[in-house]
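Okay, handing you the structure first.
With one protein chain held back, the other chains of the complex are shown just where they sit.
Right, subunit A next:
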Amino acid sequence: MVNVFWIHGGACNGNTQSFLNADEPTVIDLVTDFGINILYHHSVSMEFGNQVKEILDDIIEERTELDILVVEGTVIQGPNGTGRFDTLFERPKKDWIYDLAHKAKFVVSIGDCACWGGIPATSPNPSESTGLQFFKDKPGGFLTSEFRSKAGLPVINIPGCPAHPDWVTQILVAIATGRTSDITLDEYHRPETFFKTFTQTGCTRVQYYEYKEPVEEFGQGTRKGCLFYEQGCRGPMTRSSCNRILWNRQSSKTRAGMPCIGCTEPQFPFFDLAPGTVFKTQKILGTIPKEVPTGMDSLSYSTHAAIARTVAPKWAKEDMFVP
């Protein structure tokens, strides 16, 4: 039996909704086959009112062991650090999260909000939101960099807006089946098994990327081309497995024609959604992308691009994803 308490702070509940789409295992399999015992989850538990408070008190007073604390949503610290913008049982939610985190064997942040603040933390951050162990890309966050859960690990970050259900269920299963030593984390505490590859890895548009062929416009224009050149796609600079493990078993944003907006990275939303930055590649002198794929620089990028254009086969200008 693995006891899980799922708490939400400044959340849209999108990670819960995403989680409910899970397959192999489904949410129900997790409970019935993998011994995941959900002590409380705000959307699926029977308990309400003070029954929930009893569960919380049992954990904090160590009458119940907490194996995994799942946090969804930001830690809301406003106004002025009081946390009164988000309360539970007339107590700032942030204080509950602090207490629970210090009782849990593992702490797992699900979604950008819990990892690093996400959308609510976008400037001017009116709720004074932060992530558990990062604020945007700065280490620290609510619990500080030194925090370790009882099992000796930092907060495990499963980012994304929302996180893909598989990223969540497979990590829960890994913990439940004793494979935690196989979970290696990157500098942002993301499990590398899901976040070493790029969003571009497995994208159906990658051949167009190779030959520098852009998507000219949305809609019918996405029947060919790569979204990196004009539409601001962050696929080559974003670590995720969106094109390796498809969404809702069907597709991904880039496959469907929507540029990756980098939502597994701590800087999301990029450029704070300033005017002129939405669905638009930022360029130097109107030609060279300001940000080039991870590991390249402007010179190596431009050299490669010039050669790629020269050698591009004729089909690279043709629609591939035809009716």
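In this section, a contact is a pair of C-beta atoms (placed from the backbone, for glycine too) under 8 Å apart; a residue touches a chain by one contact, two chains touch by 3 or more; residues count from 1.
Methods note: contacts and distances are computed from a predicted model.
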Message: Please identify the absent chain by the protein name in its UniProt record; candidates are "Sugar-binding protein", "Quinol:cytochrome c oxidoreductase membrane protein", "Carbohydrate ABC transporter permease" or "Hydrogenase large subunit".
response: "Hydrogenase large subunit"
Message: Can you say which of A:Tyr98, A:Phe218 or A:Tyr301 touches the chain missing from this structure?
response: A:Phe218
Sole contact to the chain not displayed, among A:Leu39, A:Ile76, A:Ala114 or A:Ala305: A:Ile76
Message: Just checking the interface: what residues of subunit A touch the absent partner chain?
response: 8, 10-18, 20-23, 26-28, 31-32, 42-53, 74, 76, 78-80, 82, 84-90, 93, 118-120, 122-127, 129, 161-162, 217-223, 242, 246-258, 261, 263, 269, 272-279, 321-323
